[in-house]
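Every protein chain but one is kept in place in this view of the complex.
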Amino acid sequence: METITFTTQLLQFTVTGLTVGAIYAMVAIGFNIIYNVTEIINLAQGEFVMLGGLIMVFIHVSLGLPMILAFIVTVFVVTLSGILLDRLAIKPIRQPSVMTLIIATIAASIVIKGTAMLIWGKSPYDLPAFSGRTPIELGGVVLQPQYLWVIGFLVVVAIGLTLFFNRTILGKAMSACADNPDAARLVGINVQQMVLLSFALSAAIGAIAGMTLTPIALMDYDRGAMLAIKGFGAAILGGLGSFPGAILGGLMIGLIESWGAGLLLSGYKDAYALVILLLVLFARPSGILGNLEVTKFKRF
Amino acid sequence: MLRIHKAPIVAGVLFILLFPWVTGRFPAIEHYPDLMVFAGIYCLITIGLSLLMGYAGQISLGHAAFYGIGAYASGILTTHFGINPWLCMLIGAVVATLVAVAVGAPSLRLRGHYLAMATLAFGIIVNIVFREEMEWTGGPDGMGGIPGLALFGYPLESVNQYYYLVWAIVAAAFFFTIRLIQSPTGRALRAIHVSEPAAGAMGVDISRYKVMVFAYSALLASLAGSLYAHYMMFINPSTFDTFFSIKLIIMMALGGAHSIWGAVVGAVLFAFLSFEWLHHFGELEILVYGSVLLLVTVFMPEGLAGIPAKILRRGRR
Partner (left out) sequence: MAFDRSGSPLLEVEELVMAFGGLTALMNINLQVAKGTIMAIIGPNGAGKTTLFNLITGVFPPTEGAIRFNGLTISGQKPHRIAAMGISRTFQTVELFSNMTVLENVMVGKHLHVNRSFLACGLGLPHIRRQEKSLEAEAMELLAFIGLEEKSQVMADSLPLGEQKILEIGRALATDPLLVCLDEPAAGLNETETETAACLIRAIKERGITVLLVEHDMKVIMNISDEITVLNYGEKIAAGTPEEIQRNPKVIEAYLGDGLSVI
């Protein structure tokens, strides 16, 4: 019998932690995109992830469309739900305040969750892994091929967004809205459209996170809230609005959770990361990579 | 603006006094006083939250934790140590207040979304402790055998007795809070809500006031938790989870966070909606929940309590 050394164990937890962390990072990026343009925290962000997973299952498994096609259709459908969210729940609000906006996104998330429950019921669904489930063994550490897909997609999303915000006119217009909506309006940018776009983009990224997560952890209608909380935590930990912060925060929360659950009491899995998050916030109210002077200019 | 009108208070008190007698005549609604016990328990929490959120403008997504601290203080101290329930209630309230000060002091320096996250995280952590410390709390299955309350040596047995006890406490909290709002303290809180720099320049110790009102709302939530535990005689962690914190927010939104009347109306309405009326929708319940909340936020941002003011404004035109 081969004994599992502490080091391999630790490495194993690190690998799973980074994978889950990559999902949190994608959710956190979704939070940031909307926050940067609108200063809204969209607590329905987790529902996009849930929808991504379940719609992919429906299209790929139930309808039998090929993986790549199903992937594209899913992104499209979830993006549409993001657009609907903005138009039906956010835009009609006349007196936005932190509280009304938080309540509105919570309400929307309950509606989305309820709809998903009606369609798919309460049982969890599985999705075939993108490239099979034969584990890769690396020095005693077992690696699911899907882990690589998750991390790979995080890299793709990060690079794609960097290019989008720095190289394209649309992306630059969005960044301009984030810096100063009034000035953006003055130079002729349609802020309303940018808000819509931010919801669409966040939804698309949520969908990707959901589709890549489902083969590892299954998916059911009730998963959105916890994913939203972890993603929100990751965004705050890294510093709200900062994309490198979102990735750092996401990976950190994933790692702390995985190490904490593996090495300490597993029941407290969800608590470890949140305790660290609180401590960081108390010591550095703007998060790790956040800028306090910037947050002072934000309304919320 | 903040003059308190006597008429609605008199009407409210009469309503509360006569409610069990009236509903007792009609078999279809004779169980309503039981619902009103829960409504009263919720009221106690939302009254504090209204001061914190509506007046001082500080958001909390973790008040279920204080509700739970009260309930578990009562549960643990009575079943494990045989302490008198009233004393347990007091100890729970002191603990909740101390925890609120300890957590609130660093948290309330945070603003907006950061504060929302901090309180959310705090609520989740406390709930996990309730679930995991099985030896003390019974874990996810909860704990039973919690004794009921007694008054002057006579145990409270009927629903109506609990009804009057709970609503007497609600009334005390209501009047205390309403006086507070009309006093220099209330003005200081409203000042903080609108402009912290200006409030500070007027000599208002901002962090002290925030922590104070946070602690006060925690104290009320803890009392509510103790009442819940002694009324139900059984508690389990899911009663005090984050979804309950969200439900509290829903109550505030329904009634209107800017008014203490809104807190009362929202809590009562929510109790009836969730225990009585939404059941008819079966599986659709959650969808109705979400839609109602969404419609209220979008079309009635001031909640139900905003309606009389709206009618008055129309009438004046």
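By letter and in written order, the chains are A and B; residue numbering begins at 1 in each of them.
As a working rule, contacts are C-beta pairs under 8 Å (C-beta built on N, C-alpha and C of every residue); 3 or more make two chains touch, one makes a residue touch a chain.
Source: prediction; values computed, not measured.
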Considering the complete complex, which visible chains touch the unshown chain? B
The one of B:43, B:146, B:166 or B:188 in touch with the missing chain is B:188
Out of B:141, B:205 or B:276, which residue would touch the omitted chain in the full complex? B:205
Touch with the omitted chain, as defined above, among B:46, B:177 or B:297: B:177
Missing-chain contacts on subunit B, rising order, are 1, 175-177, 179-180, 182-188, 190-191, 193-195, 197-206, 212, 216
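Definition applied: only the chains that are shown with their structure count from here on.
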Starting from the mean Cα coordinates of subunit A and subunit B, work out the distance between those two points in Å. 32
Residue ranges of subunit B in contact with subunit A within the complex: 53, 59, 61, 106-107, 109-114, 116-118, 120-122, 124-125, 128-129, 131-132, 242-243, 246, 249-250, 253, 257, 283-284, 286-287, 289-291, 293-294, 297-299, 301
Going by the contact rule set out above, which residues of subunit A touch subunit B in the complex? 35, 41, 88-89, 92-95, 98-100, 102-104, 106-115, 117-118, 225, 229, 232-233, 236, 240, 265, 267-268, 270-271, 274-275, 277-278, 281-282, 285-287, 295, 298-300
